[in-house]
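Our next item is subunit A:
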Amino acid sequence: MSLILNVFSVAAIGAGVFFFLAGTVGLLRFPDPLSRLHALTKADNLGLGLIVLGLLPRTESLLAALMLVAVWALVQLAGATASQLVGRAVRRKGPAA
Partner candidate 1 sequence: MSDGGSVIAETAGGSLLPLAVLVPAAGMLISFLLGGRRAERIALGLMPVQFGVSMAIAGFVWRSGEPLVYVLGGYLPPLGIALRADGFSAVMLVTASLIMPAAGLYARANFATPPGATERRGPLVVWALMQAVQAALSLIFLGGDLFNLYVALELLTFAAVPLVCLDGSPETLAAALRYLMFALFGALFYLLGAALLYGAYGTLDIVLLSQRVRAEPAVWVAAGLMTAGLLAKTALFPLHLWLPPAHANAPAAASAVLSGLVVKGSFFLIVRLWFNVLQSLPTAVPGTVLAALGSAAILAGSALALRQERLKLMIAYSTVAQIGYLFLMFPLASGPWAPEAFSGGVMQTISHAFGKAAMFLSAGLIAESLGHDQIAGLGGAGRAMPVTFLALGLGGLSLMGLPPSGGFAAKWLLMKASIEAGQWVWALVMLGGGLLAGGYLYRALAPALSGERPIMKRAPKRGSEVVALALALAAVVLAFAPPAFFAFLQIGRPAASVALR
Partner candidate 2 sequence: MSVLAALDVGLACVVFAVAAWTVFASGAFAATVGYVVYGLLLSLVWIRLFAVDVALTEAAIGSGVTGVLLIGAAARLRGAEATPPEEGPSGSTRLVAACLCVLVAAALAAVVLLLPDQGPTLAPQAMERLPETGLGNPVTAVLIAYRSFDTVLEKVVLVLAVVGVWSLAADRYWGGAPGEARAEPPEPTLAFFAQVLAPVGILVGVHVFWVGADEPGGAFQGGAILAAMWMILMMARLTEAPQSNAIRLRLALVAGPVVFLAAGVAGVAVAGGFFAYPAGFEKPVILFIEAFMVLSIAVTLPMLVAGPPRREPRR
Partner candidate 3 sequence: MTSATLAGLVGAALVGLGLYGVIVDPQPLRKILAFNLIGSGVFLVFGIVARKGAAAGLQSDPVPQAMVITGIVVAFAASALAVALTLRLFEQTGRATVRPDVEAEAPGAGADSE
């Protein structure tokens, strides 16, 4: 049982790290703000989600697990808001900004 959980954790966290890596590369390499945002939110959303998922079996209490999920949810909320605001600023000032 614990072996399966460990394999699951490693796989999920590994995948999460991959998404973060990909998102970071995208952030640095993509040409315009909107596509950069796209890359960044992927890292936030999927990367962090997978890492949290991988960590869940390793938590000691239900409260800790809830906190981990709450972290993910709050980052989602903040990321979505920030992307909205950045996107709007881009539209207002033009993509050159």
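Candidate entries met the following condition: all candidates are chains of the complex that A comes from, given by their letters.
Heads up, the rule we're going with is that contacts are C-beta pairs under 8 Å (C-beta built on N, C-alpha and C of every residue); 3 or more make two chains touch, one makes a residue touch a chain; residues count from 1.
Everything quoted here is computed from the prediction, not taken from an experiment.
Participant: Any idea which of 1, 2 or 3 touches subunit A in this complex?
Facilitator: Looking at every copy, the candidate touching subunit A is 2.
Participant: Sort out for me which residues of subunit A touch candidate 2 in the complex.
Facilitator: 70, 74, 77-78, 81, 84-85, 88
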